[in-house]
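One structure is given here, and the rest of the page talks about it.
Just one protein chain is left out here, and the rest sit where they should.
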Amino acid sequence: MPKGRAFAPQYASVQHRDETAEIGMWVFLATEVLLFGGLLFAYFVYRHANPAAFAEAGRHTRIVIGTANTAILLTSSFFVACAVNALQADARRTCIAMLVSAMLLGLLFLGLKAAEYAGEYHEHLVPGVDFSYVAPLADGVELFFIFYFVATSIHAVHMVIGIAVLATLAVLLRRSASTRMRAALHSAALYWHFVDVVWIVLFALIYLPGRSGT
Amino acid sequence: MWRQWIPFWRPGVSPYGGDVDLLFAGLLLASALVLGLLFFLLIVFCVRYRAGNPTDRGHRVKKSWHWEVGWTSASLVIFLLLFVWGSSVYLEIYQKPQGELSVFVVAKQWMWKVQHPGGQSEINSLHMPVNRPVRLVMASQDVIHSFFIPALRLKHDVVPGRYQSLEVEAVTAGHYHLFCAEYCGTDHSGMIGEIVAMEPADYAKWLNDQGPANSLAREGGALFRELGCSGCHAANSSVHAPLLEGLYGKPVPLSDGSTVTADDKYIRDSILLPRSQVAAGYQPVMPSFEGKVSEDQLLRLVTYIKSLADRAP
Amino acid sequence: MTEPDYLNSAYTLRSWFFTTDHKRIAILYFATLIGFFFIGGAAATAIRIELATPQADLVSSDTYNRLFTMHGVIMVWFFLIPSIPNTLGNFIVPLMIGARDLAFPRLNLMSWYLFIAGGSVTLFAILAGGIDTGWTFYTPFSTLYSNSYVIVAVTGIFIAGFSSILTGLNFIATVHRLRAPGLTWYRLPLFIWSLYATSVILVLATPVLAITLVLLATERFLGVGIFDPRIGGDPLLFQHLFWFYSHPAVYIMILPGMGVVNELISCFSRKPVFGYKFVAWASLAIAAVGFLVWGHHMFVSGQSLLASLVFSFMSFIVAVPSAIKVFNWTATLHKGSLRFDAPMLYALAFLGLFTIGGLTGLFLACLAFDVHATDTYFVVAHFHYIMVGGMVTAYFGGLHYWWPKITGRLYSEYWARTAAVLIFFGFNLTFFPQFVLGAEGMPRRYHVYPPEFQVWNVLSSGGATILAAAYLLPMFYLGYSLFFGRRAPANPWDAPGLEWQTPSPPPEFNFESQPVVTRAPYQYGPDFAAEPQNA
Partner (left out) sequence: MTNWWPPLTLVGSWLALLALLALTVTLAYLPLGSFNSAVAIVIAAIKATIVAAFFMELRDRGARLLIFAGAGLFWLGILLWLGLMDFMTRTPA
């Protein structure tokens, strides 16, 4: 049996291994699409049933925080893409710096998200914990906020995992930049960008409805 | 007659029961032919081509496309025919209820409560006249149940949160099983009853024998006052609330600009979820009666409001 | 001196529980699944004993409800879904395609640990007091009215779901990237095609189940109304989400069985599978169209008429590729040279039982008849013909076929054939009467029932006794063969597949040198030169 190779015995070459890892990552992302897909389906069903309530509820979200967070996440994605590119150019220090910046932006995102949650808690908009909303359409508004909290918290869990992965990679990259690390960084980057894409969609569904007053 | 070929199956006694039975017979026949052919081929091949049996194994069928395309399209055509047949009978079963005789059915863990329009009520049984369509209005108080009468070849789920209308009709007098077919908890298998289909004269007599009862609408009216609804929904009330006379069946403009028809579901929702669909020009001040009224009280209230349909507002 | 086989490469516990060898992981899965099969089977036995009489005499209603829920949950998620993919698939796929391992061996081990974790959590829920919702967890019963360990059980299934996803992901990457040189797609054995199709479903359907279970647990835990009509939620939304996973899951449970049967029928008739390309693409067609039919579980639930019509239509369409397969298998026998070893008996039993299951599926796809038959024993009989008559039979067939490869031992052919015949008759006696019961209108999940249904129930319970005994038999003769069976040669069936070109049991990295493939699969018999495929 082959020993002392840089890659596992089922592969023929480093490139073979990395391409397989990339395929695996994309299959995983397809899975993730359907995970959030179930939520989207629920969202559209209830939005279809309560269009006015969803517009009204949309106006109760904090668009400033939402927009800022979107910009933050887009920028962090940009940094991660740069990190991948920098490592390809053997600029290991730049790569680490980019990863750390992306992580910090991710943490900033989570911080803003937490502030947003706190605000909603004070406004009694947390279904199941403290929800009181006296107005017509209150039920539809509650359905919206259930979706809002489930979707954003699952997204936040993904963010936490992503930050942890980036942190691990940043630490490991300080030691060496083996081909294995490049493949790992590539997969991690795909994951981070995917979490970004999910947020782009959530942003459109959560923060934008009802802004024009209709 | 083809029916005798399904010996264990008692004939359906609804107007479309025969159609369902015929469909079943057709499916059985088609399956029997396919299975027969398959088993025949299996046995013939197994015997003839067993290892060691000297037989002609040359001239194997090489080009498979003809066969493949052949049996693919044959199955497709048969399946499409079955689809059309099954669907047409289905539309017949679930046609829009026309019956002028409305009976309310409330399902709850684990019983069927039946309310006749004249106020007669029964539990786990439903008396109905033969050869006359009856419109069932069904509601569930807790979980999903399913109203299943095998003899009528009829079944429909009763989902909480909505009214389900269903037309039933029996052509032969008799006692038939009523089952709950959707699993609903501990006593699911105890949630059974019977359908008693009677000649019209017997049915009239049965209704009479149930003793003098208040009509559902009158009981609903009493409830309307008891629950304090009349305090607001009255012409001389100090609270600005919509009048309910002449409301039923009319379009209602809502505060969000849309319009709904004041049907059973709208009235029911307005009692339970008053904040969801607020009539235009009114404040959402009505308290929710969620949890305060049971499904059968709701039925009475709805019937009462329905009975006001002809009065001038 | 050749290197030691995978069973003898190391003996420590560590070498088993931290192995990344796909063959050892397959064995780990196999041992686990035997346990779950017997737990699920014990519940089934209790159910059949209880149903021998119309009244309640063995258990209370609450216990009965917990029994059938446990039977369903265990058998679906902890036996049928992982059965062929994770045991035979794990073992055979790399061997069949000439790879040294799966693409992601550590992910493979992790999937087993996730499975164990999910299984333990679910078993805990069962031991702590059970779940009484039925395996379908319909709302609002499961969220508001059930007084049992729903959240715990759902957590277990959620975890096991990720095990499925990892397995599917691993197979997809493996089949795409690790095929031996020369092994083009159309040279792949059909078992690989069907596992590939299965993996597609595993990867794309399971996450929807995961999110559905999250929503269910959230609603139950916080009391918010996601599916609860009190604030305008819709209980049917749950059913849509649930069946979007659970109908394709039925194909997860049958496609691998079909794959095994291809191998068996071809091997024991000494002929290539008739219409290889049709059968291969039929697997993918089933996987794809299988996603379009879920609403046929909801014909009487109050979904829109249009939806019912569309879903009924799609359900007929999805039957076409299955029909193609049955015809092709039958045609494969034509002018073959048939040997009736135990695996072939299982394959023939599969053919008959699966066809009955498939045909009765058409009954249920037919809208008007479904109104009568849904939620009755007709449905129970139908899916047991597919799941047990189809999948479990194929599983046993595959197990006997590859047993010499996996263990390096030969079992008693006499006992194996006896068991196959007993299973076939026991199975039919158990489940055929249930078609009659369903047609007569006996609803499923009934603890007590009107006395007129007793005759058929007694027949069914009698059959179940035979079936239970027949399922126990292989435990003995296969167990015996492990210790006392004759040593198996590398290729006991004289088959051309790559997995037979390496010693039994295979060495740790499967092949001594990288095999190269030069021809199509299933080249049996005198028509094809006996040159080894492993050049």
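Should a chain be cited, it is by its letter among A, B and C, assigned in written order, with residues numbered from 1 in that chain.
The definition used in the following text is that contacts are C-beta pairs under 8 Å (C-beta built on N, C-alpha and C of every residue); 3 or more make two chains touch, one makes a residue touch a chain.
Keep in mind the model is a prediction, meaning the values are calculated, not measured.
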Q: From the listed residues C:162, C:244 or C:524, report the one that touches the chain absent from this view.
A: C:244
Q. So which of C:85, C:161, C:189 or C:302 would be touching the chain we can't see?
A. C:302
**Q.** Hidden-chain contact residue, picked from the options C:151, C:236 or C:351
**A.** C:236
**Q.** Contact residue for the chain not shown (choose from A:12, A:29 or A:65)
**A.** A:29
Q: Please give every residue of chain A in contact with the chain that is not shown.
A: 22-23, 26-27, 29-34, 37-38, 40-41, 44-45, 48-49, 63, 67, 70-71, 74-75, 77-78, 80-82, 85-86, 89-94, 189-190, 193-194, 196-197, 200-201, 203-205, 208-209, 211-214
Q. For chain C, which residues lie in contact with the unshown chain of the complex?
A. 176, 200, 204, 208, 234, 236, 240-241, 244, 291-292, 294-295, 298, 302-307, 310-311
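Basically, only the chains that are shown with their structure count from here on.
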Q | Distance from chain C to chain B - Cα centre to Cα centre, in angstrom | A | 35
Q.
Rounded to a whole Å, what is the gap between the Cα centroids of chain A and chain B?
A. 45
Q. In chain B, which residues are in touch with two or more of the other chains?
A. 273, 276
Q | Touching two or more other chains - residues of chain A | A | 50, 139-140
Q. In the complex formed with chain A, which residues of chain C make contact?
A. 3, 94, 99-105, 107, 165, 168-170, 172-173, 176-178, 203-208, 210-212, 214-215, 218, 221-226, 231-234, 237, 240-241, 244, 508-509
Q: Name, in rising order, each residue of chain B that touches chain A in their complex.
A: 255-258, 273, 275-276, 278, 284
(Q) Per the contact definition, I'd like the list of chain C residues that touch chain B in the complex. (A) 61-62, 65, 132, 134, 138, 140-141, 144-146, 229-236, 269-271, 274-275, 278, 299-302, 305, 308-309, 312-313, 316-317, 319-320, 323-324, 326-328, 330-331, 333-340, 348, 351-352, 355-356, 359-360, 362-363, 365-372, 374-376, 436, 439-441, 443-450
